[in-house]
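For this depiction, one protein chain was excluded, whereas all remaining protein chains were kept in their positions.
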Amino acid sequence: MTEALSQAQALELLRQMLLIRRFEERLVHLYEQGVFQGHYHLYIGQEATGVAAIARLEARDYLFTTHRNHGHLLARGVAPERLLAEILGRASGLNGGRSGTLHPVAPELGILQTSAIVGGCVPLAAGAAFSARYRGSGQVAMVFFGDGVLEEGAFYEALNMAALWKLPLVLVCENNSIPPELRAAGQFPSSTHAARQLVEVAQSFTLPCSVVDGADLEAVYAVLGEMVARARRGEGPSFVEARNSRWPGNYPLYPAIVGGNTELRWAWDPQAAPAEVREWTDRSDPIVLWIRQVLARGATRQEVEALDAQLVQQVDRATEWAMQAPWPEPSTALQGVFAEGRPA
Amino acid sequence: MTEALSQAQALELLRQMLLIRRFEERLVHLYEQGVFQGHYHLYIGQEATGVAAIARLEARDYLFTTHRNHGHLLARGVAPERLLAEILGRASGLNGGRSGTLHPVAPELGILQTSAIVGGCVPLAAGAAFSARYRGSGQVAMVFFGDGVLEEGAFYEALNMAALWKLPLVLVCENNSIPPELRAAGQFPSSTHAARQLVEVAQSFTLPCSVVDGADLEAVYAVLGEMVARARRGEGPSFVEARNSRWPGNYPLYPAIVGGNTELRWAWDPQAAPAEVREWTDRSDPIVLWIRQVLARGATRQEVEALDAQLVQQVDRATEWAMQAPWPEPSTALQGVFAEGRPA
Amino acid sequence: MTRTLTYAQALAEALGEILREDERVVIFGGGFAGITPSRVHFGPLFKEFPGRFVAPPISELGLAGLGAGAAMAGLRPIVDLGTGSFVFEAFPAVANEAAIAYYTSNQQTTVPVVYHLLGGIRGAGAEQHSQAVQALFWQTPGLQIMLPGSPADVKGLVRTAALASKNPTLFVSHYRLMEVAGPVPEEPYEIPFGQAEVKRAGTDATIVACGIQVPRALEAAERLAADGVSVEVVDPRTLVPLDEAAILASVRKTGRAVVTDETPRSCGVAAELVARLVEQAWGALKTPPRRVTIPDVPIPFSEPLEAFVTPGVDRLVAAVREVLG
Partner (left out) sequence: MTRTLTYAQALAEALGEILREDERVVIFGGGFAGITPSRVHFGPLFKEFPGRFVAPPISELGLAGLGAGAAMAGLRPIVDLGTGSFVFEAFPAVANEAAIAYYTSNQQTTVPVVYHLLGGIRGAGAEQHSQAVQALFWQTPGLQIMLPGSPADVKGLVRTAALASKNPTLFVSHYRLMEVAGPVPEEPYEIPFGQAEVKRAGTDATIVACGIQVPRALEAAERLAADGVSVEVVDPRTLVPLDEAAILASVRKTGRAVVTDETPRSCGVAAELVARLVEQAWGALKTPPRRVTIPDVPIPFSEPLEAFVTPGVDRLVAAVREVLG
């Protein structure tokens, strides 16, 4: 059904996942030190979905995401220091500090607008897909969103138009409310949907759908390869539900590094993981699972450790850069509401 | 599956359908004479659905409807002269002339608010159903809406809550965009939905669903009997798609009495119907079809003609009453934005 | 060369020119004249540009977001949302996506989308279909707002919005403007945003009016002229950006102002104009400016009720007399 990942690719995707993990661990520590403000959301635990799906995009494609966007941006190749500077509200952040964690963009990478409004990104992504189809450009738009988006009407309106007009849109629903006993109402963020299976909803709009274990990188890579190819061939939109078990650190209203920063050896020595996260790291942590894979494919522990050390350093440097980045000049708040000049 | 209609009931439902028909024919003539203003929508061609469904309600139940509401109000027992006065904007209209055709109400009949906003009525109806369930009153809420409502996000949000909370809500989608070759986009009003079957959408939210020929009064009566009973037993919401072939007079942006007022003899002498409506009257007109039924059950033509004559007279009287009804005093426009006093 | 065209004809002409010139323009919906007789003027466009019109489902929120996304990704969509109040459905996409994207992206993402609405009291629209929405979106920064009040203005402004701007624009027209006729140049032209027009010169008092209030203000001025009162009618044409200088110049000259709009009174367009006059022309005002607006009530259906709440010519005339003292 799909070509296998080369070992070089496998390691590259590991690099991306580890970068996301190290970046976000750092973020929590910085928040705890009061270095930045506001509510923020982490991608820890969902890394395999983002990196594998985004690996299927071409450089010219569009990518839309939500409040839980760090992983998608980093997987797409955004410089961590610029994302971090943005989250810290600095002038050299991706958005000049105007967005913080909530809606960072990287237009040169096809990330035109990020919406922190639940359901906001799906119609925008359908619009980018519409543009691609209208211009016959062969581009694809991929949009990530949480299971909560299926509670918002905006989703259905965009889904319907995407289906009617066969837009080159790949919908990736990251359902982080699995296992089912945790899908009850009233949790935050929670999934509160009547459907037995979220895919049945998209199926009723005639979309090809797939449910995939979001912690299984190869499975995600395979499914998204198909969906992106369909879209690029002009066969229209599709819907993937990637299922993740929620990282324990994401249960509190503000994230917390429960059990401490991830240690690589949890991959080869499961007992080493602290009790409060052991079940999750062992069975659901996409990084632990993928390290086992790359080792099984012949990589050495040393290789993986060296890679990680590099990434920790990269995050160190990014942190330094971002912490020293200038604040925006206060009065610039009044600037840039409207674009001047004629369009090209 | 369901108890048969007695001949008395059959005639009562014919009476309701004929009242709706004569009322709305009159309306078109009044509009053409410039007696009232504004855009309006007729129920002609859908009468069997409304009268059979509403026959299943108890007096204490709630009923919600849309811009296409005349049939539902009349079937529920609203006085035609008060509805007509409302449509003419008179002080003695149902809403004192404040609503016109768009959102007439009859709170004493459980019609608390009518919304002319596509999708507007469904959440309201879910709310009334919520109230019934919360109070344990045993009431049911029935809501009528067009196929276009499935294009609006509001529908899905209300559907989901109704399903999650097992609300005593009966959703009746009157799809007047059938046959399929007329379901193309761009018509007004049009159905523009990707689903192969609208019921599949509601099914994906786990609702019991049914598709029924909306011109087949007995079929509607049977299905709605079940759905209302379910709701009353606390088994939650259900969804019915009633399919209607659109009355030719409803194709123009403003309705027109194509082929003239309905003649009863089209029931027994199909050739008598004018060519431009013959196919519709013969195969899709719920009144023509139902007259054939009541005749087959033993009623006489004379009986049916007498009934009709009575209704024409009733509409005559209603017209006279409404045309002589006073206009509201202009400055009362400033009154009644807020209710005074404490609640009971 | 100018000819006399109706507002709807001028709009249709402008759309034709725009579609012809820039293939990035795509139109969602396109019932610009709603249920008015003028709707016939748009049919020929559907035929001439079949691939450029998209008939959408009844999905204002999804559609407004889709239009914004398409604009971000290189198109220049015109999204016809129909009756003014239908933008309520689209509110999150218009006010919280299209309007903020350029700003929050630090001037990286442009959103050249046009949202068209038929705002205001259309005649028998009743409570749910009669709202004017320009003040709501003046309250949600990031949108240009145009309210052309004449055939010539609609032709020039819609071209600016669709071809010459990088920003999202709310284009509010009006049922009761569609059949208004006036001279319209034959050739294509742009009217820059933020440039008011003195629609009638006068010396005794100023009426500031845009959109549907323009013909009403002109009629009021005409009537008052018969009594020897010289009224200047200033039409800002766009609220965002607003040509404050032109409004202030007129009011400084006349010393008396009536501001009018079809939004409800509280927090409406007229409230904002009064506040600006007070802040910037305090010394020049001989009497307090008067507002002629809708009272703070929903719009009722019945004709006498509806007429009572409409800010029509009689009320403008009376307000001018009041400011004359």
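Brief remarks follow.
Letters A, B and C name the chains as they come in the text, with residue numbers starting at 1 for each one.
One rule holds in what follows: a residue touches a chain if its C-beta (ideal position, glycine included) is under 8 Å from a C-beta of that chain, and two chains touch if they have at least 3 such contacts.
Quick caveat, the model's predicted, so the values are computed rather than measured.
The shown chains contacted by the absent chain are A, B, C, with contact judged over the whole complex. Screening C:L11, C:L66 or C:I100 against the full complex identifies C:I100 as the residue touching the chain left out. The residue from C:A135, C:V172 or C:V234 that touches the chain not shown here is C:A135. For the chain left out of this panel, the touching residue among B:G96, B:G146 or B:P286 is B:G96.
Checked against the hidden chain, the listed residues B:L57, B:L83 or B:A128 yield one contact partner: B:A128. Of the listed positions C:L63, C:V154 or C:V269, the one in contact with the omitted chain in the full complex is C:V269. Residues 62, 64, 94-99, 103, 105, 107, 112-113, 115, 117, 119-120, 122-132, 134-135, 141, 153-154, 156-158, 160-161, 164-165, 336-343 of subunit B touch the missing chain (whole complex, contact as defined above). Where subunit A meets the omitted chain, the residues involved are 36-39, 89-91, 95-100, 102-103, 115-120, 148-149, 151-154, 185-186, 188, 190, 192-193, 253-254, 327-334, 337. Although one chain is not displayed, its contacts with subunit C can still be listed: residues 85, 88-89, 91-92, 95-96, 99-100, 103-104, 126-128, 131, 135-136, 138-142, 239-240, 263-264, 266-272, 274-275, 278-279, 282, 287-291, 296-298, 300-301.
Keep in mind that, in the parts below, only the chains that are shown with their structure count from here on.
At the far end from subunit A, in terms of centres built from Cα atoms, lies B.
Inter-chain spacing, taken between the CA centroids of subunit A and subunit B, is 47 Å.
Residue positions of subunit A touching 2 or more other chains, listed in rising order: 153-154, 156-157, 160, 164. Of all residues in subunit C, those touching 2 or more other chains are 56-57, 59, 61-62, listed in ascending order.
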